[in-house]
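Below: one structure, written as C-alpha cells.
Removed: one protein chain of the complex. Kept in place: all other protein chains.
On to chain A.
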Amino acid sequence: MSDAAQPHSEISSTRDYSLTGASSRQAEEVGLAAAEWYHSDVPRKTMKAMMKRRDGPALRDTAIWIALHILFAAGGIYFWGSWIAVPFWLAYGVMYGSASDSRWHECGHGTPFRTRWMNDVVYHIASFQLIRNPVNWRWSHARHHTDTLIVGRDPEIAWMHPINLFLKALAFVGFVDTWASFKTLARNSLGMLSDDEKIYIPETEWPKAAFWARVHLALFALTALAVLLMLANGMGWKSAIPILLIGGPRVYGCWHMVLTALLQHGGLPEDVTDHRLNSRTLYMNPISRWIYWNMNYHIEHHMFPMVPYYALPALHDEIKHDLPAPNTSIWDGYKEMMGAVMKQRRDPSHAVRKTLPPTAKPYNEFLHKHVPDRSDAG
C-alpha cells in the first residue's frame, strides 16, 4: 500500500512550529503559504448534489447524541455506588468527550445542518464540552485548512517533531490537554491572546474570544460550586457527579477522539500541497464512524470541505480512483502510522508515501522541491 517517501529536503529534528518564526517566513517565501492545492476532478453537477445541505440527517444524529448523553448519565447516577455504573459513565464520557469533537468540527464548517443557527448552537455546545474557545478554534481550523501541515503556518499539527511518545500516549486521557485548555481560557478571559492566536484571529474577533472564555469559565465555576455544595451537604463521593457530568469527560472520555484524530495526518509528510499525500482516508467500524461523523474520509474532507459528513461516503466513491487505497481499519491505519512515527523519531524527514492507483493523476509536487532546509531552524 505504501512505501517510504524520499525526503523533500534535509529537515532537522528541531523545527519551528510557531506561526511567528523562521519556518513561517520560509513557507511564505517559497509559496507554501495559502498555496493552490490539488483537487480531484468532480463534475459541477455531481459536486452540487453532494454539497447540498439537509437538516434531516444532522437532526436525527444530534437527537440520538443528546438522548445517549441523557441515557448514559441517568444510568451512571441511578446505579451510583455499584460497578454497573462504570460502563454507563464510560459510555457517557465518549459521547461527551469524543463524539463532541466531530460535532464541533463539522458544525464549525457549517455543513451538517441546512439551518445555520443549528450549526452554531451545536458548535457552541461542543466547544464547551471540549474546553475550546469557540472563537480561537474557528480561526485556527480555517488556517489548518488553508495550510494543512505546513510547518510555521498550521496551528493544528498533532504530530510535531521531535515526537514525544509519552505525551502522545498521555493524550488518550486528557489531563495535559485539559490543563492547557483551562490555561488558555483563563488567559483569553483576561483579554490576552498568544502571539500565534494574534496571527490567525483577526483583531475584530479578539473581544469575542474574551467573552466566550468568560462564559465557559463561569459555567465551569458553577459546576465546581455544585460540587462544593454537595460536599457541604454531606453527599460524599456523590459530590463528584457534577464533574463526571461536566468537564470531567474531557479527561476520561476523550480516548476515541484521540484514537481517530491522530490518524488524520500521522506519519504523513509535512510541507506538501496535495491532501492525498498528507491526509489519511481509512475504513472503520460503523460505531466509530458515527462517533466520528465520517471524518475517516479525511482526504475527501480536506479536498472538499463543503461536503457535509453524510455525503462523504458518496464523495469517496466518486473520487476513489484518484486517491491512494484507504487503510482497511483503525488497526491497519495505526500499523502504518506507528511504523512511520517510529522511523521519524530517528529520521524526521521520513514519511509514508502511498502509491496511487493507475487511474489517478500524479501527486501535485511542483512546489515541493522548494521546501526550505530547516536544519538551522528552531
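The definition used in the following text is that contacts are C-beta pairs under 8 Å (C-beta built on N, C-alpha and C of every residue); 3 or more make two chains touch, one makes a residue touch a chain; residues count from 1.
Quick note on the criterion: contacts and distances are computed from a predicted model.
**Student:** Mind telling me which option in "ABC transporter permease subunit", "Sulfurtransferase complex subunit TusB", "Cytochrome c oxidase subunit 2A" or "3-phenylpropionate/trans-cinnamate dioxygenase ferredoxin subunit" is what UniProt lists for the chain we can't see?
**Tutor:** From the listed options "ABC transporter permease subunit", "Sulfurtransferase complex subunit TusB", "Cytochrome c oxidase subunit 2A" or "3-phenylpropionate/trans-cinnamate dioxygenase ferredoxin subunit", the omitted chain resolves to "3-phenylpropionate/trans-cinnamate dioxygenase ferredoxin subunit".
**Student:** Who touches the missing chain here, A:S18, A:T146, A:S181 or A:T223?
**Tutor:** Within the whole complex, the residue contacting the unshown chain is A:T146.
**Student:** Among A:A34, A:M235 or A:M342, choose the residue that contacts the chain missing from this document, as touch is defined above.
**Tutor:** Only one listed residue reaches the unshown chain, and that is A:A34.
**Student:** Which residue among A:R15, A:R53 or A:R250 touches the omitted chain?
**Tutor:** Answering carefully, the residue with contact to the hidden chain is A:R53.
**Student:** Where the complex has a chain not shown, which of A:S23, A:T111 or A:N327 is the residue touching it?
**Tutor:** From the options A:S23, A:T111 or A:N327, the contact with the absent chain belongs to A:T111.
**Student:** Just the residue numbers, please: which parts of chain A touch the chain that's not shown?
**Tutor:** On the side of chain A, residues 34, 44, 48, 51, 53, 109-111, 114, 116, 138-139, 142, 145-146, 202, 204-205, 304-306 touch the unshown chain.
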